[in-house]
Structure formats: C-alpha cells, structure tokens
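Since the structure comes first, as structure tokens, the remarks are kept for the end.
All protein chains of the complex are present and in place, except for one that has been dropped.
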Amino acid sequence: MKLRVLYFARLRERLGCAEETLDCAGSTVADLVAQLQARGGMWAEELAADQAYRVAVNQDIVALDAALSENAEVAIFPPVTGG
Amino acid sequence: MKLRVLYFARLRERLGCAEETLDCAGSTVADLVAQLQARGGMWAEELAADQAYRVAVNQDIVALDAALSENAEVAIFPPVTGG
Amino acid sequence: MKIMVQSAAFELGAEVDAMRRGRSDIGAIASFVGLARDMNDGSDVAAMTLEHYPGMTEKALAALVEEAQSRWTLLDVTLIHRVGRLLPGDPIVLVAVAGSHRGEAFAACEFIMDYLKTRAPFWKKEETPEGERWVEARASDDAAAMRWGKND
Partner (left out) sequence: MKIMVQSAAFELGAEVDAMRRGRSDIGAIASFVGLARDMNDGSDVAAMTLEHYPGMTEKALAALVEEAQSRWTLLDVTLIHRVGRLLPGDPIVLVAVAGSHRGEAFAACEFIMDYLKTRAPFWKKEETPEGERWVEARASDDAAAMRWGKND
C-alpha cells in the first residue's frame, strides 16, 4: 500500500530524509520498519531493534504491531524532548 | 508574670478585646488560658477545651503546655484561613 | 527571595519576570495565584476582608520559605499575600518558585501554599446576603499540609 513517511529530528538528519512516499508490501508498522531496515546503511543502523524510536500513524503514537492503511501518514522519530 | 495578650479575628470580636496587658499567676499557656476562662461569659465559652483555637508565644505557635516568660507576647486566635 | 504582606494588588507577570531577569540558569518557574471567589459554602460573597497578625505573619511566611528551601534546591522564591478588603476576582496570594528543574519547583510551590493555609496567621471574613461571617478552617487544608510529613 502507498504510504507517506516522515522523519524528524536526529533521525531526519541521520537518514538524510525528511519525507518520502513509498509502497509498503506489508500491513503493519513492523513490516514497514523491516522494509526500511532492508535498505541497509544508516537505515539498518538507526532502525535496529535496540534503537529508541517512536512511530506515529496518522499522528497518533502506535506500537510496532499497529496496522497500516492506504495513504496513511507514518512518522518515525526519536523519543520526544520538548517542554 | 506580666504578659501582653493579643486576640485576633472571630475571637477578638467575641471577646471584645484586641489586646491587653495582664499579670499571669501561672507559668504555662494552659495556666493563662485557665485564668482567662475564669473570667466567665464569652471567655469561658470561647476558650473552652472543645473550642478550636491556637496560641502563639512570641509569634511561634505552641502547645498548651508551653512555658511563658516575663513580658512574652501571647496571641490567641482561631485556626488560620488565609491563602 | 521576596516576601511581602501588602494591601496593594500584585502582578504575576511582573513578579515572575523580576525573578528571571538577567539570569539563564533557571529552567522552571512554578507559580500559583489564589483569587477571591464570588461564592463560598453555598453563599454569594460580595467581598472579603483579610485580617492578619503583623509581625508574626512575616515571620511565619519566612519560615515557610526557609522550610521549602531546606527540602528542595531552589533558585528563587517570591511570596506575596494581600490583606484588607478584597472583591471577587481579586488576587489574594502569589507564590512563585524558580528551580533548575520542574519537579522541585512544582513541589515547593504546592508545599508553600499547603503550609501557608494552616500556619500563616491570616483570617478571612466574608460579606454575604446573610451578613458577615468568619471563614472556618477546612479539614482538607490540614490534610493537604499533613501529606508533606511532620517537621516540628
């Protein structure tokens, strides 16, 4: 399915990508993360299982097993540090 | 011993007295209170054992068994309600 | 540190700005303003008068702030309490606490208010349609002060 994927803060800088549109073969957030890790390099490193990052789908933070839907807005970012 | 005694708020109004200087025969706050109660009327009523009032000696809140000293400033008042 | 008992109004913004002016080590300022309400214990309140015990009041407020400073690492504290006649909507009390981090600023600010409610010699008299009445102390205020533990 088609997804809009956004990256923020340290992840945006490390991955060299703020936003992309892609086709995801799977149906969950974990499937998307696996697909991105498969790109290798920084993608494999930054999205490794032991890295702390958060995923939001349509602007709500979700767990890795959350389902994706066509044209969803997915965001991947480090733990937040505002306030 | 000689004491300066102050009354505040509801107690000041009920007793009709804001401040007085008196001679106290005893040596503790309880002795002073007993002496005031002995005046009868409002004094006996307002300073009865089941009434909620506070006593400060030289501007520190103390218990009834606290000692008095010559020329101490004693204040008797209802529980505080500021803030 | 600033502690004031006054009949004049105060400005929260001005007080907090004065705390942080010229410094950049403060990370958190927790503040509280208590206001006179138009309603209390089921009666309309047209106005209230705050009586206090001059001399002891300043001493009691200083003791509250000292106690807070002994419990938490604070960078500055401002405490202002008004006396005299106040109308509904008027600010009565201001507490502002500056710290490096928010946890201690929040805790100290609430602690000072809780202790003030049971230890500082102020008394409120309300003007209601049924006449004037002295406000009674609340058990909930004693309970709020108790949760900080004994320290006498």
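We just call them A, B and C in the order they show up, numbering each chain from 1.
What we mean here is this: a residue touches a chain if its C-beta (ideal position, glycine included) is under 8 Å from a C-beta of that chain, and two chains touch if they have at least 3 such contacts.
The structure displayed is predicted, hence computed values, not measured ones.
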item	value
Displayed chains contacted by the hidden chain, counting the whole assembly	A, C
Listed residues C:Val5, C:Ala30 or C:Val83, member touching the removed chain	C:Ala30
Chain not shown, touching residues in chain C	11-14, 16-17, 20, 23-39, 87-89, 100, 102-103, 105-106, 109-110, 113, 140, 144
Touch residues of chain A, complete complex, unshown partner	6, 8-10, 52, 56, 59-61, 75, 77-83
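Throughout what follows, only the chains that are shown with their structure count from here on.
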item	value
Distance from chain C to chain A - Cα centre to Cα centre, in angstrom	48
Centre-of-Cα separation between chain C and chain B, whole angstrom	26
